[in-house]
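Note that this complex is displayed minus one protein chain, with the remaining chains in position.
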Amino acid sequence: MSSAAPVITFLSDYGHGDEFVGVCHGVIARRCPQARIIDIAHGIPRHDIRVGALTLASALAFMPAGIHLAVVDPEVGASGHNARRAVALRTAQEGRMFVGPDNGLLALACEQLGGVVEAVDIGRSGERLEPVSSTFQGRDIFAPVAAALAAGEPLAAVGEPLAVEELRGLELPTARAQADGLLTHVLHVDHFGNLTLDATHAQLTAAGVRLGTALSVKGSTDTRMGRYVSTFADVPAGELLLYEDARRMAAVAVNRGSAAESLGAGLDDELLLAPA
Amino acid sequence: MSSAAPVITFLSDYGHGDEFVGVCHGVIARRCPQARIIDIAHGIPRHDIRVGALTLASALAFMPAGIHLAVVDPEVGASGHNARRAVALRTAQEGRMFVGPDNGLLALACEQLGGVVEAVDIGRSGERLEPVSSTFQGRDIFAPVAAALAAGEPLAAVGEPLAVEELRGLELPTARAQADGLLTHVLHVDHFGNLTLDATHAQLTAAGVRLGTALSVKGSTDTRMGRYVSTFADVPAGELLLYEDARRMAAVAVNRGSAAESLGAGLDDELLLAPA
Partner (left out) sequence: MSSAAPVITFLSDYGHGDEFVGVCHGVIARRCPQARIIDIAHGIPRHDIRVGALTLASALAFMPAGIHLAVVDPEVGASGHNARRAVALRTAQEGRMFVGPDNGLLALACEQLGGVVEAVDIGRSGERLEPVSSTFQGRDIFAPVAAALAAGEPLAAVGEPLAVEELRGLELPTARAQADGLLTHVLHVDHFGNLTLDATHAQLTAAGVRLGTALSVKGSTDTRMGRYVSTFADVPAGELLLYEDARRMAAVAVNRGSAAESLGAGLDDELLLAPA
């Protein structure tokens, strides 16, 4: 592989049990044999656009610039008021290109790169594989368009022009400083029960929660004491901790346990963090 | 990677928990470093030759022509009356080559390509890795032979000639038009409880079941009403639907539910479809 091989990154909620990911790889290899595919993740919870968007945005800084294909698409094949556009986008910075459904999945990643400067609707792209399936447009629309872009087709050649203002955004909760602490929300619960919050280290510091200090975490059913530390090994097994996770977001965990269970907290729940 | 890199596609029931898939990749990379490997799927249910054969056949149209390695091999290592051959095959159309156990796994894919025109028995291939394991012949026989073919060895050089007539086929149930509707069989139940049937859109139309119309589905324990639609979003949550799945086979599902549970139906069960 020469260092000039075009890169397509690929994120989806297809999972690894079925052939969906493999079939998209085949489609790309037929249209653009020289493309290198990097699978970011295919274990996004089914239809969870928000987790997909957060994962794509946080992974992007570690990916070579290229074509970024992402498919989490609960409205696939729908028509009428449920319909969503299929789009290909180019961002202001680095000239990266994104291909996927226009449902907010691509929004955070594009914002990070200075926003979208060019957009096309690929729902009727000449690159589509006919007949287009109602349930598997990763194969029939998104993968072929991504491959065409990797092969050097300009954006304008793979779809119809679309005003950037028409693209859908993604609404996320926002951590809020209150008199009694920082009110955060659970953005993601992983399969260990670790809770990713909508707060950064800077916000925690501003709220008086400092690295190394004790804090109270008030969840939906419980108040627990913990410490704001660097890593799990900094507290004994079974104890609650606050840490900055690999995505540089605040997260709550129980060392060798489940914070979700311990706090009775789940997706979108509020957690109040305060210096103890 | 130049566009002329040989392609090996790979399908198995090895799963992703263990190192079996990775070890086969290593074996291929040692014998034919320039080969590109496309993993179609490794989540075929353990030992389920039929699901493997259906998956391979439906994925093939989306794969570059090349060497198609497939391993679902319940009789691996057996001798005597349980023994199965290990084979490499060339098809009439596109000159694609297949490598795997001779147990029906490759049969549907080869039929699609005009049938097999050349076959060799690779059980004693000079390409084997010695000593050949009794439990992991993907590593010791199938992967090395696929890699040798990708490296340009002719079929005749990797095994002993075998009469095409001796290859095992695959028996599948067949949907049957009856006075009261189309009698179908469940070929596959996925992990959402969606049921893939042995019927095509043309057979449904012939039986009077038309896109958009109501139908009754008589399963093993229940009769349910549904509609024949394009996609899940076309019916409310909890309702039964009939649709053409991504493999272009008729399938029964419950939007955001499980058709298998709702109908009490499983693998090989009969479902009678009739206009309501």
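The first chain written gets the first letter, and so on, giving A and B; residue counts start at 1 in each chain.
Quick note on the criterion: contacts are C-beta pairs under 8 Å (C-beta built on N, C-alpha and C of every residue); 3 or more make two chains touch, one makes a residue touch a chain.
These numbers come from a predicted model, not from an experiment.
Participant: Please identify which residue in A:18, A:48 or A:190 touches the non-displayed chain.
Facilitator: For the chain that is not drawn, the touching residue is A:190.
Participant: Consider the whole complex, including the chain that is not shown, and state which of A:18, A:48, A:111 or A:234 touches that chain.
Facilitator: A:234
Participant: For the chain that got dropped from the picture, name the residues of chain A it touches.
Facilitator: These residues touch the chain not displayed: 1-3, 5, 7, 9, 11, 16, 36, 38-43, 55, 58-59, 62-64, 190-191, 230-234, 243-246.
Participant: Residue-wise, where is chain B in contact with the chain that is not depicted?
Facilitator: Interface residues of chain B facing the absent chain: 1-2, 5, 16-23, 25-27, 29-30, 33-34, 36, 75-79, 82, 129, 133-136, 139.
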